[in-house]
Each structure stands twice: as structure tokens, then as C-alpha cells.
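A short write-up of the structure that comes next.
For this view, one protein chain was removed and the others were kept in their places.
Here the chain labels run A and B in written order, and each chain numbers its own residues starting at 1.
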């Protein structure tokens, strides 16, 4: 145990990022050197041998490439363009209308996707190119689509909620249902932010004139949106009907998407090929970072740094809201550097006993903590959702622009977290109906 | 001065964490008068169920539960014991017999672990698995055509009772049971609590499916063991029987706690119980064949020695009601006979 080494390692990580070492490799290098200093060469080398393979050889993670692929196919088939034609007709005339539509589309997609990263990837493909084409400011367009991904972990299915429930020994079904209202609340908050910003500064999003549409146009709009409704119903339906698990639903969703685009005759072989190739490159670049974060987590666990950090913070107050505020702060700091699963694995053993002792409702605490873990996906320097957006868009928009656009939504997150702290019923109302 | 880091993949609420592992680490520090310092890193932060063996080999941690079920290629002898898990329906008998086999009776069991840098000090098998079901399954006819989540030695048991075994990860099991994709899962009664399965299934069918075997739960990586002086090793050997006994009872008590929570407990009809027992007998031969194919030449002999040992411990533990009594038995039957050059 050597907490100082833990803090130094974060400094070393920053240096490597300044040198523009790819993030996955920077995390790997720091973790390897750190483990070498703490435990010697063989243990450090052993982690390099075992972790990369083990981390990705994981069934539930297969949902990530599958959802990336659904989005890619949808984009290449032009389905997205038609959806936005419909959305433009209906809400596009609102200030920031397409960004508002993105917020709610993200909440809808969250009901199909178990992970934040997959939701962000899908929205990056579906919504961002259309907003850019309409002349939306790139920071706004990418910011809303990046942030909206975090709803993916709040609205069920959610992998991270199930894992928290397992650790805290609370009912997984209550935990999942507890995320629904906070998820919808987040979408509304995002939409409000977009509307307010665009009212104040109309340059952010060119106003699309509202015009009187004919019934024929509305009908065509409905037909354009129909495939998405079929897809959403097919994926969610296959889960709730017990045909597929939420992991399988992702792969099954690819088949459904293919059937839909083939029925519409809107995807060329070349489009399909490109979708698949893009998905492979995106998958590899995301997982390389996740692997690095996993190794960093192993190293930091050895330093005892997270334990010291949380111990120091917990020494300050005994009030439930105070404790939760401090937990949020802790997660905000750790979330800047680590992946959500890593932060949770490192801190739950320390935080859960404190929550228990203070008599805090573990479901309330859990949803707030998951929310904070998701905020960590947006914060630099290691903000995985921003990276997913970047790799989804390729060279079109710089990472700095994405981070800048996302930071607006962090202020909204602060409001949402404050509401959840002040009004626990936001979280606890739906689970209380299950008793 | 010895520093000992125990890594575990179990969640903090798993019975073994507070019931046995952490008290053992404290006992090591106390009994050594400060010459041993310990650290516990749990919750899968450094080791996962799949990599504990490699972590011990490389010296990433100094002690960890080796989940032999994930290492069939590396530990074929341990895998042989895992594959006859259906025989081990009593947790005290199997924990005692496995500990004795690993420490004294079965040199092959020990040396294959030693080859991976593991000096094993104590074993464990969970209380016998039940069927956790949406509906109360009473007879063999009730089990026909059910979809049962099964892994390891329980796959053939599911087939033997006319059910379809399905393959799901443990985290997916909750969802599958909730959404009617699976009718039952083979599992530990504790799961109703620890995995929240009790929210979706209310029936415990006590089919006595046997347990998942852990040949090395308490251990020290071998290079560290060899660096230790005699006195330090003795501290480990003196404190570990308490930990083995506490661990077995932590799970027995956890089962009892869950059983008191108002589930429907079904004692299966004779035809269902017999179908399971008959398959368990047949599985011995296939477990031996698998081990032989993996290069364990005397697999049959190992099983022929182990089963009477299990029976002996079954008889020995009939009157055992407390962890203290079990610990005493472990000390007199196993740990008193450890050779000096261990």
C-alpha cells in the first residue's frame, strides 16, 4: 500500500496525455510501471498478460459492438435522414429543435441499450451528422448527443444498476425501475437547456421555419419514423417477452435492423460493408481504453489511494445528504480518470458500509452514485463518452469541441443531482409501488 | 517481517468476506505479534474469478481463492474433484475431506497447485445446490421440458431429469428468470439473497445437486512460503483451521437465514431425487475419463481414494453443530499430521 504513488501516477498519466500517447496505451504504461514499483516485474507483467484478453472476453460486453453496428447500418441506410425529415417537420421549428429531438430520441434508445457507450455511439451516428448538416454549432450538436448517452445507464436495461444491486444486496428489479424517472428527468433537463441556450443565442442552431404541412407529408413522416418504432419495439419486446436476454437483444437487433433495411431496399452491399468496418475500428479503439482503465484500476487498488481519498472525505460529516454530496464529489474526482466500473469496484467496499451505518436508503444512494459514475463518462481527461463520440465521427469534429459542448450539460447534471438529493421521491416513488 | 496480500473477487456481502477471510487476516497479525502484516483487496478490484491462479503464479497477490472450475486445463486434478461435485452434498463433509485430501492424502492434488506457485492450506465446498424455481417442482414429471440454467457438473443433471440446460452468465440469471426465459437455476440458496433472485423465484427445490468445489481457498504463494521462517509458517498453519471452519459455517448460517425468509421449500419426490442420484453416479466415470484425457493417469485411483474419505468425514461431522467443534475436528484429523517439511 502506497497512496502517494497513486497520486503521482495520476501526474504521470497527465504527462503522457500531453505527449499525445493514445489514452489506452497511456493508462497501460502508467499501470505497468506502477505495479512494477509496488509488486515487482513478474506481477506487473502478469497483469499485461492476463487483463487485456480477460477484459474483452466478456459476453455482456458484446452488446457494445452490436449496438454500434445497429447505429452504423441505420446511418448508412439513410434511415436517419428520413427520421430527421419527420422530426424536422414536427419539432424542428422549436429553438434548437433537432437537439431537443436528440435528447428524447436518446431517452428512447436508452430503453434498448444497456450501456452509456452504446447509446452515445448510436446517437453520434444518427443525430449528429443531421444537426451538422443543418448548420448547428458542432459543440452543441456533439455535446447533446454525447451527454444523452448517460441516460442509457439510468433507464432499464442497465448493466451497471444490476451490478450495484448485487454489491449492495438490494433488489435488482427495484434498482432498475428506480432509474426510470431520473432518466426521463435528465432528458427533459437537457431539452430545456438546449431551448434556453438557443433562445438566448439563435446562432447556435439556425431556426428552421415552421410551415403548414399537408396531411400527405405527415403520413410520410410517420412512415419514416415507423422503422425505428418497429426496431425499438422489436428489441424491447424481445427482452420483455422473454425471447432474448438484454445482451442477446443487441445482436438480435442487428438482424431486425437488417430485415427492415432490406425490406425498404435502402442499403447497398457497400453500405453494409462500410458499416461493419466502421464498427470494428470503433470497437477496437473503445476497448483499448477500457482495457487500460481496467489495468489502472488494478494498480490503484494496490496503492490504497482511493481508500485514503474516500477515508479523508468521509471524516467530514455524518448527515445523509452531506455524505451523499461528498460521495458525489469523490466520484466526480475519480470519474475524471477512471471508467465507471473501475470507480465502483474501487469504492463500493468503503462507501457501502458508510451508507449502511448512516441509515441511508441504498436504492436512493445507488441511483445517485450511478448518475455520478455516468457524469464521469463526460468529464475530461478520461471521458469515455466523449471518446466514443470522437471515434464515431472520425475527423469531422475535434475532441476539444466535443468536450466543450458537453461541459454545458455538466451544469444541467448538477441541477438534476441536486433535485435527486433534495427530493428522494424522484428515485423512490416507482420502487415503492412494487411492495 | 512478512507482508501478505489476500485478493478476492467476492462482493463485501458474500458470507466468506466478514465471516472468515477478514477475521483470518486479523488473526494472522495478532498471532504473529506484528511480524505478519496483511492487506485485503476485495470486490474483484485486483483479481477476478478467472485469474486468481495466474495472480498467485505471478505474485500479484499472496493469497486468493482459486476457482478451479475456471482452470480445467491448468488444474486437471482439481477439475476432477470439481466434476464429481454432485457427490458432495454435505458442506462439512466435503470441506473436511477436500482439506484432508489436499493437505495429506492426495499428493497429485497438491503438486499441481504447487506447480502454479500455490501452497494450499485449506479447501471448501459450498452447501449443496438446490433448484431455485418459478414454480414448485415436485416430481420428475414436473421437471420435463423445463429450461434450467446450469453450469459445470449440473449440466448433465439437468438433462437427466428431462430438462433443457441453458447457458447464462450469473449476472443474466436474474433477468432470465424474471422474463420467463429460464424456469429454474441450479444454485446456492444464498443466491436468493445475494443475487436478489428471491425477487423473482420463491421456490427452493432441495434436489441436493452437490456443490462447486474449491480445492484451494486459503493459501500462500509458494515462493513467499519458502522465504518464510519456520515460526511464520507455523502462524499460518495454526490460524487456518479456524478460518476453514468459520468459512463453512458462514455459508451454513447464510443458508439458514435465507430459509427463514418465507420461501416455499420443496422436498422432491423419490423419482426426481433418484434421477439426480443416478446421474451423479454415472458422472463419476465421465469425470475420470476427462481427467485421463487431460493427462491424469491415475484419475480412477484418486476418485477411489477420495470417495471413502468423503464418507469418513460425513460420519465424523454428524454431531458437529458449531464452528468450534468443526475446527477441533480439522485440527485433530488434518492439521496435527502435517509433516515438518510442509
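Please note the rule applied: a residue touches a chain if its C-beta (ideal position, glycine included) is under 8 Å from a C-beta of that chain, and two chains touch if they have at least 3 such contacts.
Definition applied: contacts and distances are computed from a predicted model.
**Q** Pick from "NADH-quinone oxidoreductase subunit N", "C-type cytochrome", "TRAP transporter small permease protein" or "3-oxoacid CoA-transferase subunit B" the UniProt protein name of the chain that isn't shown here.
**A** Its record in UniProt gives the absent chain the protein name "TRAP transporter small permease protein".
**Q** Identify the residue among A:202, A:237, A:311 or A:394 that touches the chain left out of the display.
**A** A:394
**Q** Which listed residue (B:35, B:138 or B:169) would be found touching the missing chain in the intact complex?
**A** Per the contact definition at the top, the residue touching the missing chain is B:169.
**Q** Counting contacts across the full complex, list the positions on subunit A that touch the omitted chain.
**A** Contacting residues on subunit A, toward the hidden partner: 14, 16-26, 28-29, 32, 45, 48-50, 52-53, 56-59, 61-62, 65-66, 69, 238, 243-244, 248, 250-252, 254-255, 273, 276-277, 279-285, 287-289, 291, 380-381, 387, 390-391, 394-396, 398-400, 403.
**Q** I need the residue numbers on subunit B that touch the omitted chain, in ascending order.
**A** 69-70, 72-74, 145, 147, 151-152, 155-156, 159, 164-169, 181, 294
Quick note on the criterion: only the chains that are shown with their structure count from here on.
**Q** When the C-alpha atoms of subunit A and subunit B are each averaged to a single point, how far apart are the two points in Å?
**A** Between these chains, centre-to-centre, one finds 37 Å.
**Q** Can you check the complex and tell me which residues of subunit A touch subunit B?
**A** Contacts found on subunit A: 1, 35, 39-40, 42-43, 45-47, 49-51, 54, 59-60, 157, 159, 162-163, 165-174, 239-243, 245-247, 297-298, 301-302, 304, 345-346, 348-349, 352-353.
**Q** Report the residues of subunit B in contact with subunit A in the complex, numbered from low to high.
**A** Residues 5, 11-13, 39, 41-46, 48, 50-51, 54-55, 57-60, 168-169, 171-172, 174-176, 178-181, 193-196, 199-200 of subunit B touch subunit A in their complex.
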